[in-house]
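One structure is given below, encoded as structure tokens.
With one protein chain withheld, the remaining protein chains of the complex are depicted in position.
Here is chain A:
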Amino acid sequence: MSEYAKPEEFGLADLLCCAAAREVADNEIVFAGTGLPMVAIMLAQKTHAPNLKLIFEAGTLDGRPPELPTSVGDARCEMGASRSSGLSDAFSIAQRGLVDLGFLGGAEVDEYGNVNTTCIGDYLNPELRLTGSGGNPDINSFARRTVFIMVHEKRRFVPNVSYITSPGWRVKKWPGGEFVHRRELYGSAYRGGPSAVISTAGVFRFDDQSGRIYLDTCHPGQTPEEIRGMCQFDLDISRVKGETELPTREELHFIHNVLDPDGIFIPAVKKG
């Protein structure tokens, strides 16, 4: 086991990347999006989960990219893959229930893990139209666990997201729109849901029964009370385990010397 790095040896992106990598167990089938999650999964592949199976949404199955792809459609995804195909395969595999874990992002999250990537403000009169859903709701509907990686700002941690792009633990039953637990809606496709939010302030998890979010660990330099103050809802801080596990020197080596040497997704910490 490699020793933990000292605080001056890593940045926040390193901490998030390592925390995300630790959500992956060996032999799992993992759905990867572009950016930091891709680095995190490849980090897990290089360290504790060498047998994980990586699926890229654009259609690369069991990929082992030797070099970091810039996006899931990238030619770099396909080197060493078991099969290269298309989106119909990727989403069929997800709907079939073969995906253990997905990494996702979001602009807003609420206390039941509903995520918005569609618009800021009223959908019919938006302050800002964002990218839209992409595969966020699909992976979140079908994977056993999903992990969200987000920038932590008070405006992003809200009681109700302006638009539920991606389903959390308590979702809307149409046509009326009343909130129900997701197991009531998903029938045979119910396999789980959001398992963690890794923000720039801490790591959050969800209560097994209620599906409500709670603070699990604080990143170095953050207190539970401070993090509660960074949420618009009343954050449960009664179950905090302590500080988020720090990156090890070995992990930092893989991130900066092997996976992302150009610092495209994980900027290097400036020395001196």
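Convention: contacts are C-beta pairs under 8 Å (C-beta built on N, C-alpha and C of every residue); 3 or more make two chains touch, one makes a residue touch a chain; residues count from 1.
By our rule, contacts and distances are computed from a predicted model.
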item	value
Name of the absent chain as recorded in UniProt (options "Acyl CoA--acetate/3-ketoacid CoA transferase subunit alpha", "Putrescine transport system permease protein", "Chemotaxis protein CheW" or "Helicase Helix-turn-helix domain-containing protein")	"Acyl CoA--acetate/3-ketoacid CoA transferase subunit alpha"
Hidden-chain contact residue, picked from the options A:163, A:204 or A:254	A:163
Candidate in contact with the missing chain, chosen from A:59, A:102, A:194 or A:247	A:59
Which of A:130, A:158, A:240 or A:268 contacts the chain that the document leaves out	A:130
Positions on chain A where the hidden chain makes contact	34-35, 57-60, 68, 70-79, 84-88, 91, 94-95, 118, 123-124, 126, 128-138, 141-142, 163-167, 171-175, 177, 180, 182, 185-190, 262-265
